[in-house]
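Note that one protein chain of the assembly has been removed; the remaining protein chains are unaltered in position.
Naming follows writing order (A and B), and every chain is counted from residue 1.
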Amino acid sequence: MARAIVNVPASARRGEIIEIKALVAHDMETGFRRTQLGALIPRNIITDFVCTYNGAEIFRAEFYPAIAANPYLAFTTRVTESGTIACTWTGDNGYSLTESAAITVA
Amino acid sequence: MKPKSTRTSTGISSRREFLLAAGGVAAGFALAPAAPAQTGSGPGRSSPPTQASAAARLEAIHKVVGTAPINKGKVTLDLPALVENGNGVPLAVSVDSPMTDAEYVKAIHVFSEKNPLPNVVSFHLGPRAGRASVATRVRLADTQTVVAICELSDGSFWSGSVDVVVTLAACTEEL
Partner (left out) sequence: MIRGFTVLRSSGIALLLAAAAISASTAGIAPLGVDKTPRRSGYDFMGRETRAMQDDDAANPGMLWVLDGEALWSRKAGAAGRSCFDCHGDARSSMKGVAARYPAFDAARARPVNLEQRINICRSEQQNAPPLAYESKDLLALTAYVGRQSRGLPIAIAIDERTLPFLDAGRETFNRRQGQLNLSCAQCHDGNWGKRLAGNVIPQAHPTGYPLYRLEWQGVGSLQRRLRNCLVGTRTQAYDFGATELVDLELFLMWRARGMKIETPAVRP
């Protein structure tokens, strides 16, 4: 089942600045909501996001409950060489997911 | 229903604390918690969480900034002026920086004035970013000021803020 979408241009020129878009399916339960009977729904969020480009970290983010459900990020990086851009989300209750995209550099 | 006023029940002082801290002058004294804010949708609107106290907000900012002064400028926060739904608010932040190996943005931290927690998100960049420009979607509990503070490679801190009006959805889904 699709859990995340990582969007990078399929090809780019060396030195070009490209935009990476990362979308992940997650409720991001804040820990502040209550059931109709008044019970507190426990927090369950993604807390960290890391993006690597051929293994080297190029971007990192810390999420708090204020990040909307199905978190979305768009950020940039300068293109170096062909390879893999990998996005990893980790969070509460041992949550961990990695989704990658390939980039070909002229 | 009119959009909620930006005043808290304790008056403007707790809000001013938050803005002053973001603008570079740390107040240093704690204030009473402000009035409860409405949250977004879903089950459980019946008991909305209180907003984070002014002290908590100051502490959150000082945690990333330490005792360094926060300068106003360089940071642009882009949010809709009238938020259609507080559950999913597109937020874009950019910093005026050449993003070279010598001069770049290390981090951007976003804070909320009226949410139950002051921290919204923190981004860690570096010279490889090419541009200091990040977009995401956030939750905003009420009409408020959103503040972004960035840390540059030379250790200086800069901030920008924007006021947004947040309204609730017209019709409840709950029975």
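Everything that follows uses one rule, which is that a contact is a pair of C-beta atoms (placed from the backbone, for glycine too) under 8 Å apart; a residue touches a chain by one contact, two chains touch by 3 or more.
These numbers were taken from a predicted model, which means no experiment stands behind them.
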Contact list for the unshown chain, restricted to visible chains: A, B
Contact footprint on chain B, counting only the chain that is left out: 1, 3, 40-42, 80, 82, 84-85, 87-90, 137, 167-175
Missing-partner contacts on chain A, residue numbers: 1-5, 7, 21, 23, 25, 27, 68-70, 72, 74
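Basically, only the chains that are shown with their structure count from here on.
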Length of the line joining the C-alpha centres of chain A and chain B, rounded to whole Å: 21
Interfacial residue positions of chain A with respect to chain B in the complex: 17, 30, 32-36, 38, 41, 53, 56, 58-69, 71-78, 80
For the chain B and chain A complex, residues of the former touching the latter: 39, 42-44, 46-47, 49, 87-89, 112, 115-117, 119-126, 128-131, 133-140, 174
